[in-house]
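With one protein chain removed, the remaining protein chains of the complex are shown where they sit.
Right, subunit A next:
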Amino acid sequence: MSDEENHFESKGDAGASKTYPQQAGTVRKNGYIVIKNRPCKVVEVSTSKTGKHGHAKCHFVGIDIFNGKKLEDIVPSSHNCDIPHVNRTDYQLIDISEDGFVSLLTENGNTKDDLRLPTDDNLLSQIKDGFAEGKDLVVSVMSAMGEEQICAVKDIGPKN
């Protein structure tokens, strides 16, 4: 299909290969989509027609994966829309600094110190308390379209 030739075309300021084109009709609920240049998780897909004997169009409702805002878009279902490249990486938590930044251990032994603690209360307290209790914590960092955020934490047993 001709659509595939556009694969590595860059979209806006998102940078090359941050997003991929995909036919709107194949985007499913729970997948990802770019709406108004924001990476979103699709929470609702509905289709309707442009006029009775026209073609189908998809109506997407997405939730911004970083700030939780709701966004909507309508795309003809045979057209392509952008799908963000969402990456998630696990890091071990080494330290929490007083100014709200965390220090994480990367796979190759370096540290990653440019991430803030999450704003979500529940997650924040889990991380802070767990760290204070000396638990071994692994945090998942989600990144898409040049943005990063801690999105989950998991206790992998007490420090020995």
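We adopt the following convention: contacts are C-beta pairs under 8 Å (C-beta built on N, C-alpha and C of every residue); 3 or more make two chains touch, one makes a residue touch a chain; residues count from 1.
Throughout what follows, contacts and distances are computed from a predicted model.
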Identity of the absent chain, which is to be given by its UniProt protein name, from "Exportin-4", "AP complex subunit sigma", "Ubiquinone biosynthesis protein COQ4 homolog, mitochondrial" or "aspartate transaminase": "Exportin-4"
Residue among A:47, A:92 or A:106 that touches the chain left out of view: A:47
Note that subunit A touches the chain not displayed via residues 1, 4, 7, 17, 19-20, 22-26, 28, 30-32, 41, 43, 47-56, 58, 63, 66-70, 76-79, 83-88, 118, 120, 122-123, 126, 140, 142, 149-155
